[in-house]
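The complex is shown incomplete by one protein chain, all other protein chains being positioned as in the whole.
Let's turn to chain A:
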Amino acid sequence: MNSRRQFLKISSLSAAGLIFGGGLLDAFAENLVKKNPSHFKGPFDFVRTPTYCEVCFWKCAGWVYKDENGRIKKIIGNNDDPNCNGRFCPRGTGGVGMYNDEDRLKTPLIRTEERGEQTFREASWDEAFDYIAAKLQKVKKEHGPESLALFSHGSGGKYFGKVLKGLGSNNIAAPSYAQCRGPREVAFLATYGQGINSPENTDIRDTKCLVLIGSHLGENMHNGQVQEMSDAIDKGATIITVDPRFSTVASKSKFWLPIKPSTDMALLLTWMNVIINEELYDKKYVEKYCYGFDQLKEHVQQYTPEWAYGVTTLKPQQIRETARAMADAAPAVIVHPGRHVTWYGDDTQRLRAVAILNALLGSWGRRGGYYNPEKASVPHFKLPDFPKPSKNWRDAMGGKYELADLALASGVCDASIPSPEMSCAIKAWIVNGTNLINTLPNQANTLKAIQELDLIAVVDTMPMEITGYADVVLPECTYLERYDSLRVSQGREPSIALRMPAVDPKYNTKPAYWMAREIAKRLDLLDYFPFENLEDEIDWELQQVGTSLEEMQRIGVKRIKREYDDLYFEKNEDIEFDTNTGKIELYSTALAEEGFEPIPVFVQHPEPQEGFYRLIYGRAPMHTFSRTANNPNLTDLMDENTLWVNPKVAKEWDLKNDQYVYLENQDGIISDFSIKVRVTERIRFDSVYMVHGFGHADKRMKRCFGKGISDTQLISNVMIDPIMGGTGMRGNFVTFRFDNKKEA
């Protein structure tokens, strides 16, 4: 098509090293626009182009600025964007490092076997696609289409998802579900008939009391949320933080409850006990909207503050005081649902307790509690129906996890390991932008699954560990070098945002859309890709909602007016919730039907044996997932993780600050690399803490190879949530070692 070629022509000028003064380049562009008013879809403004950030899932919209030589200089938030209000987080600001990283994947690679040595050779795109298409077809023929799976994170996954669905499989999984927020979604669905989704519908901006349970706002820079917390602090909101670690936000809290790890459920149930018995709950709200109050009241009688003291180590007075603080602020109170809530395998139940507590305080649907979000509806071009899959990952799970509303990444991984119970053997993986080696818990299991595959094709921008296991590696260009589907966000005000290339792709890298379409072409699936270019599809979509690609290239973000003024419940409004009873279910009929506890019950979790400490992991604001560790700008801020150790423990083991140690877990797994000790009062004596996402083992990532250690490597005890299959990862214990050789 005309437009695309012209765009490439212009940008390749700068890529070839030709330097124009800003003025000349602008005049050049203007000329082109004049000649081609309707077709020109390249950047009108060579100085600033819109994007939305791809470093984390918050998807803040911003502007990419280039210098006079046409090189990317900086990325700044878009003032009109409700997700970021013109302010990016450090990772988003440092997104330029992703583009500049000279360790990026540069050209397609195919695995070869030479004299018994497995290596990769560089390949052309055609070869890579032919290889993948042939393998996909072979696997489909031999094992059926349901033996194909996709693991996906980020924007590119959708396009490969279409290829997979076109072939007849819907085994499309994202680690962000079973490894992160799944239990929360199921718990809130079971209680309110509605999930939380992303960005969260928490009305932090107007809250009077924010309760954070193991939720490290500020260290996890979920941008809009952190901004609103700051506003709440300005307005004098009370923050209650429950955390065995003195987190950043604990230091900003009126109440910090240094709870014994794994006992959060006890605290939640006890808070309910106090709130119900002291009659602090919202009586009108509970009577009008809730189902099962009497059962709940009776159920929580056993959980007294005095009982909780023994379990949580929190003083009864502290528990009562904080319960009253919440009730004082109600309904402008948020017991925060958290993110990455897969801890001990009873996570859906713990999040149910969170949901119930909010209901008692009447915060759902109220200002300063949870607002009713709205998402823009952008119509998609009508595609022919996908063939109906005859089986999927669920069948492989033998009737387990019926309540999971999305595919489980760990489930798909398990289904790839042949076993008598699994009726659906997965044989081919496409992996888009997710480093499964460091993302799925229980590395040994992941590696076992990989050995069983006929094909593993990995799409990424960096030589992440998973690319080392691939048969074919497809190097994607970064988000600064491509179009992607529109960002359609939920919020108080729905919005859409555009991402377009600021520069031409570096090296021999390509956008995922193009890759997926090329594969589709070879599989005779082009019907599912009616648009040759993604920008044409986006333009079509934008026109349906009364704008255009041209307008969005100028403004980047468009806010769309809410259809109804229903951010909060009206006074005494009659509301039907999407649950079996039509009410907020304090007593869950759906869980009861499936044979689970209808009201959460406290269960004691195993404790570390002598000399072992609970492994707690979390986030640093400048890194995210395991994908930023090699980013030159972000590595500059933090280039390795450290192990937080309480001074008492340090003394016992004679550990000094900055000393390097290895860790061994309860199953005898020893970390590949060593980690620097940080002796600090900020962590309990029964736990150690580290930031997730370090200890990379792929030498091709020069900056981060071997720096710090990988928590994932030490997470071999995975406690599966029986309700939705979430992978609880906080039940691992470690001890210190001074070398990493196994004792004979």
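Going forward, a contact is a pair of C-beta atoms (placed from the backbone, for glycine too) under 8 Å apart; a residue touches a chain by one contact, two chains touch by 3 or more; residues count from 1.
Following the convention adopted for this analysis, contacts and distances are computed from a predicted model.
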Protein that the absent chain corresponds to, by UniProt name, given "Hydrogenase", "Peptide/nickel transport system substrate-binding protein", "ABC-2 family transporter protein" or "4Fe-4S dicluster domain-containing protein": "4Fe-4S dicluster domain-containing protein"
Residue of A:223, A:238, A:312 or A:509 in touch with the missing chain, whole complex considered: A:223
Of A:166, A:258, A:338 or A:441, the residue in touch with the unshown chain: A:258
Residue touching the undisplayed chain, where the options are A:76, A:378, A:425 or A:488: A:76
Residues belonging to chain A that touch the chain removed from view: 73-77, 86-90, 93-94, 96, 217-219, 221, 223, 226-227, 229-230, 233-234, 246, 248-252, 256, 258, 621-622, 632-634, 636-637, 646, 680-685
